[in-house]
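The complex appears here minus one protein chain, its other protein chains still in place.
Each chain gets a letter, A, B and C, in the order it is written, and its residues are counted from 1.
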Amino acid sequence: MVSDEQALAEQSAKVMWDNDAASRALGMELVSVAPGRAVVSMTVRADMVNGWDVCHGGLIASLADSAFAVACNSHGQVTVAAGFDVTFLESGRLGDVLVATAEERALRGRSGLYDVTVRRGDESGETVVAEFRGRSRSLGRSIEG
Amino acid sequence: MVSDEQALAEQSAKVMWDNDAASRALGMELVSVAPGRAVVSMTVRADMVNGWDVCHGGLIASLADSAFAVACNSHGQVTVAAGFDVTFLESGRLGDVLVATAEERALRGRSGLYDVTVRRGDESGETVVAEFRGRSRSLGRSIEG
Amino acid sequence: MVSDEQALAEQSAKVMWDNDAASRALGMELVSVAPGRAVVSMTVRADMVNGWDVCHGGLIASLADSAFAVACNSHGQVTVAAGFDVTFLESGRLGDVLVATAEERALRGRSGLYDVTVRRGDESGETVVAEFRGRSRSLGRSIEG
Partner (left out) sequence: MVSDEQALAEQSAKVMWDNDAASRALGMELVSVAPGRAVVSMTVRADMVNGWDVCHGGLIASLADSAFAVACNSHGQVTVAAGFDVTFLESGRLGDVLVATAEERALRGRSGLYDVTVRRGDESGETVVAEFRGRSRSLGRSIEG
């Protein structure tokens, strides 16, 4: 049986993802969602790299930002990104499948903190491409389908 | 007469921009470059927004990241982004022209710090959409054309 | 004649500084305050360094944080630090006078962004020790004397 919290997370993610033309245009796929958690993947395409076949850092951050958005909206409240910090550790290369795993680190009132790790290959991939920390702010109203 | 530093900045920017398929695919335009400084613009397209016509935050960060990259490579040394922090202040909306202005804040050895302000409209636009601070690291070799 | 905004900034700073035993214990001095701006200085003492006579980074951040606090409370509203980012560029050494200059970068609703530069010597000192960016949040009530 699916818990109410899990059902709410899935419903919120569906509303968000259906409306997110930007993430779809970047070829992102929503792998999974749970309360305070989300996994999103993206394959590095030719229109995402520079002349040395290295993925634009902003697009790696965009992948992490999408996973962060799903995770921080998973409690059913409309929640926006106030900002984030990202550190780049390895390059994303042409053809790489990058997987971003977002986890809630802290919640206090309407403010939240989410850590997102971007890896090559899959969720358990050993190569970490980037570490991202997002700051969220709830607007105090429910997500409507 | 153009100074040697300015000529080097323009030459470095040309090499970078010619190779940057990702920035081009996002419709970015390099407005200007100078030693330690760069301006890049981007129009918010339908494939960059969500269902409420608000630009994906990661793409606003990508615009700032591109301006940062041109600015930190303007001294002619191959320089990569170690990471960045971004704060979102206003939404970018469908059709908005966003302009990112990057300025060098500090240089110490191979490490640099660049502030990028993203505004609506133009470089002197009053509405600030985002404030970005990038951390760069020079690899210690010259940019080759 | 002193403007109302300047008078409010000075009054708010006085209330804050009188109550700030921590900044006083670290020997900090409030040099100046203006709307959205503050300058605070601190001399690096023997109880602030390690065995190589280098100032503890957290104390350099504390100096910047104090200047940030005065600046973000200068509009007369009780305002707290939500967080900050700091980059260390040069060491603070035993006996150095460090001067932190805080300037408002952005205000949007109850959220603010302040840049603080910590220099050696004085406000126009050429050696930058640290660059700090503080994120503030107003609580929506006036500072009471």
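Convention: a residue touches a chain if its C-beta (ideal position, glycine included) is under 8 Å from a C-beta of that chain, and two chains touch if they have at least 3 such contacts.
This one's a predicted model, so the numbers in the text were calculated from it and none came from an experiment.
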Selected from C:23, C:41 or C:117 as touching the chain missing from the view: C:23
For chain B, residues in touch with the removed chain: 82-83, 85, 111, 135
Absent chain, residues of chain A that touch it: 85, 87, 89-90, 105-106, 108, 111, 113, 115, 128, 131, 133, 135
Touching residues (missing chain, whole complex) on chain C: 16, 18-23, 25, 46-52, 55-59, 61-66, 69, 80-88
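The rule we apply is simple: only the chains that are shown with their structure count from here on.
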By mean Cα position, the chain sitting nearest the middle: B
Interface ranked first by C-beta contact pairs: A-B
Same-residue or different-residue interface between chain A and chain B, half as cut-off: same
Approximate Å spacing (C-alpha centroids) for the pair chain B, chain C: 29
Separation of chain A from chain C, taking each centre as the mean of its C-alpha atoms, in whole Å: 34
Distance from the mean Cα position of chain B to that of chain A, given in whole angstrom: 23
Multi-partner residues of chain B (at least 2 other chains): 85, 87
